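Part of the complex only, each chain left as placed.
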Amino acid sequence: MTKASLLEILAQVQAGEISPQNATDRLATLPYEDIGHTRIDHHRALRTGLPEVIYAQGKSSAQTAEIFARMAAAGTDVLATRASEEIAEAVLAAVPAAVYHPQARAVTLKQSADKAREGHVAVVCAGTSDLTAAEEAAVTAELFHAQVTRLYDVGVAGLHRLLAVREQLADADVVIVCAGMEGALPSVVGGLVGVPVIAVPTSVGYGASFDGAAALLGMLNSCSPNVVVVNIDNGFGAAYTATMIARMAHRKRE
Amino acid sequence: MTKASLLEILAQVQAGEISPQNATDRLATLPYEDIGHTRIDHHRALRTGLPEVIYAQGKSSAQTAEIFARMAAAGTDVLATRASEEIAEAVLAAVPAAVYHPQARAVTLKQSADKAREGHVAVVCAGTSDLTAAEEAAVTAELFHAQVTRLYDVGVAGLHRLLAVREQLADADVVIVCAGMEGALPSVVGGLVGVPVIAVPTSVGYGASFDGAAALLGMLNSCSPNVVVVNIDNGFGAAYTATMIARMAHRKRE
Amino acid sequence: MTKASLLEILAQVQAGEISPQNATDRLATLPYEDIGHTRIDHHRALRTGLPEVIYAQGKSSAQTAEIFARMAAAGTDVLATRASEEIAEAVLAAVPAAVYHPQARAVTLKQSADKAREGHVAVVCAGTSDLTAAEEAAVTAELFHAQVTRLYDVGVAGLHRLLAVREQLADADVVIVCAGMEGALPSVVGGLVGVPVIAVPTSVGYGASFDGAAALLGMLNSCSPNVVVVNIDNGFGAAYTATMIARMAHRKRE
Amino acid sequence: MTKASLLEILAQVQAGEISPQNATDRLATLPYEDIGHTRIDHHRALRTGLPEVIYAQGKSSAQTAEIFARMAAAGTDVLATRASEEIAEAVLAAVPAAVYHPQARAVTLKQSADKAREGHVAVVCAGTSDLTAAEEAAVTAELFHAQVTRLYDVGVAGLHRLLAVREQLADADVVIVCAGMEGALPSVVGGLVGVPVIAVPTSVGYGASFDGAAALLGMLNSCSPNVVVVNIDNGFGAAYTATMIARMAHRKRE
């Protein structure tokens, strides 16, 4: 979408030729900014409620920094996931206001106004090794305006640790559970709460964990029917969907 | 939980010895009715908001009918999934008010009072062969008080069919998408809507579909971040979680 | 081992030519009774402490009955696993004193003298669909002189059911846990007890359970270090090893 | 094939002892130049219409450069795929007229006369990370005299991007579609066009993408019947076959 086309639409609104509703629809379907290697979808937020996000893995530092800067220039919040330290440095050089979260491997830029948290997301993880996925989820949900409660290292082999945080779980509108190895935690959490549980299998483990496949299969076969699953290590995707859900719950309470 | 223990608790409430809140907590954690082969969890609804459900596959007709009858006697709505015709007959013999949905392979018993639908679930499927999973989802969501819109046979190879139902999609609080073969539909739907998409891979296909594994993998790797996944053919689980989400959305609008 | 060779050895003992200890050693390593299609290992008990067992699957009714009868004639306890009803009928026709356990798919013949139970084995299962493996384990352990406590339908999605049997778990010298689907139960049980847990993945489930592979992988990746695993649906093998362990524990208490 | 054998054949043609048609047949089946580690098939073009190509991966820089130089000396166009920068340097040192395409990891040498493009190949890819396979396809097709249209970053999660290039797609005689993750793009493109679609799964993704296996399976199960598939990341093979097809289409229009 070029500035020219934007101007034309807005001029038509001003002239009363098209209604604001009509203009919104057109903007939502007008495509993207084409910067050669990438078509940036500035209007994703209009269509789906949340901004497009940069998946940095497989992109060069230069490419990532350029896309990040373009999005930053559009005035919205920006998130880059799977960002190595090298990529993060390139992004921060281009956009000094951005923040790097090394445990989460994420770079964020907060430009939206502060407002009340919209809904409550609990992020649970089984062991200290699952922190990468858990923090990716937590950082994402926080940028998307959710209130986040972190409940870490509460694996099923020491059930008393999990039971000790039961009340905090009960407060959440949606729970993200990150676990590697046998991936049993979401089933147990799912039986304790009355809200959706988004399970994130992690690649933590060795041998027959097959890089997270064992945890993934375990979660897909959960006997708790309120468990849904995302890809291995996909803390971002879990938080994206969790934020959508939490927002609904939040608004209902208002 | 025996009647005796129930009476005791209620008597304590009456006597003011315990508060109603306290009694609710105890009921929610008091376990189950033990009928030998099965421990029925009558109080699941108190804990998780939705009743326990009978997974009939691998149970005998007699076992299923007995559990169904016990739950029916408790006065709640009852659902049995994966019920063959033979099992359905046994259930209906025991509980004549129950209804069999052959396409969905489900038996339902509606005992709760009618009330307004709580939230809106769209159930989308790619081809006529995916109807089993889709109907299991639809029947489940309807029993759980959601408004359900069925959008069937809108696979990605004929995109105009999907685009033709775009407005109906936009109305939903959450979308369930059932697809076999390559499992591409959830990604496409995910890009069109601003709400969570619960993807149900189906075992429809042949050869390299590996009984639904190809669709499952496709959905787990979706490039749409609002897509979460359940087990192959698990229409019930998708609807269970979708209902939780839709209920939140519904209440916010009131 | 023919009667002739047996006689020869015993005659040598009588004549003082070989010591009883020596004779025992020779009998333990003398091989088997060759009945054409099978070499029956009557002396396995001498070598390993527990009798050889008939794995009936893939054998004809006639073959199974013949082997069973030969073993019965040797005066020991006999066990045939994976016995269909048809096979069981053939065995019972040949050995009327045998007993068929349909849920366990096992035929047993008790010929040893009654004695005190040697050790305590708890058999736990997650759902009613796991009963086949659980009963195979329970029937086997009982035939091998262990005391068996059955704790069924205590899956992790309703944790209160499991916590309700915690004391019974604490009494066991070894715990067998049968679970399909995500196979999470052994990890949770493993964290609750201070004895070995033998995990039996079952083929219960559908879709991404891949006939028990998901449960198997989950158990192999258990975060509880006292969990060891046997093949899918191998209730017999679990009980065989559990009995060995329970016997040690039992004898220590004497 | 030695020079001597070539001379002999040509002498026979000159002498009228064999017809030119006959000589062509013999040349096409006369084998190869044996340079020790490799048998170079100079006559592949006669048999199959397109030259043999060097697959550089697993060959040393020296081996690759030697084979490349031999082929260059034969006067034909030459292509080396999967060439690392180090290999490319060795080739360019040996054959300075060659060109390295780093994004495509390919080295090309154009020696044939310029002529009109023979047919039209569209190369489509889902994301910026799929560029390696896409560029390998594009560079190959261009060397083989096809007209190539690049349509990049048009993944299914933002359908409007794809619909925006619909007319360009409609112009192609054959479409190559490169996609990783869920591999859904070929199905969608297949439904939009009336020509063959060659799907190239890419190894782009993480977790349950299993290095491209998920995309591969998705494409093999495509519900669009005009989709055929090549190996993961095999942009070259896709372009090789696409060029054969485009050439047919091109000639029909003349």
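Think of it as A, B, C and D in the order they're written, each chain with its own count starting at 1.
Criterion: a residue touches a chain if its C-beta (ideal position, glycine included) is under 8 Å from a C-beta of that chain, and two chains touch if they have at least 3 such contacts.
Fair warning: this is a prediction, and the values are worked out from it, not measured in the lab.
Asker: If 4 of the identical subunits are displayed, how many subunits does the entire complex have according to this structure file?
Answerer: Number of sequence copies in the full complex, not just those placed: 8.
As a working rule, only the chains that are shown with their structure count from here on.
Asker: Using mean CA coordinates as chain centres, what's the gap between chain A and chain D in Å?
Answerer: Here chain A and chain D have centroids separated by 39 Å.
Asker: Which positions in chain C are in touch with at least two other chains?
Answerer: Only 158, 207-209 qualify.
Asker: Report the topology of the inter-chain touch graph, choosing from line, ring, star, complete and other.
Answerer: Shape of the chain contacts: other, as it matches none of the listed patterns.
Asker: According to the definition of touch, which chains form touching pairs?
Answerer: Touching chain pairs, listed by label, come out as A-B, A-C, A-D, B-C, B-D.
Asker: Could you pull out which chain C residues touch chain A in their complex?
Answerer: My answer: residues 126-127, 155-159, 180-184, 187-188, 190-192, 205, 207-210, 213-215, 217-224.
Asker: Give the list of chain A residues in touch with chain B in this complex.
Answerer: 47-50, 53, 173, 191-196, 198, 216, 220-221, 225-231, 236-238, 240-241, 244-245, 248-254
Asker: Given the complex with chain B, which residues does chain C contribute to the contact?
Answerer: Chain C reaches chain B through residues 128-129, 131, 152-154, 158, 160-161, 164, 204, 206-209.
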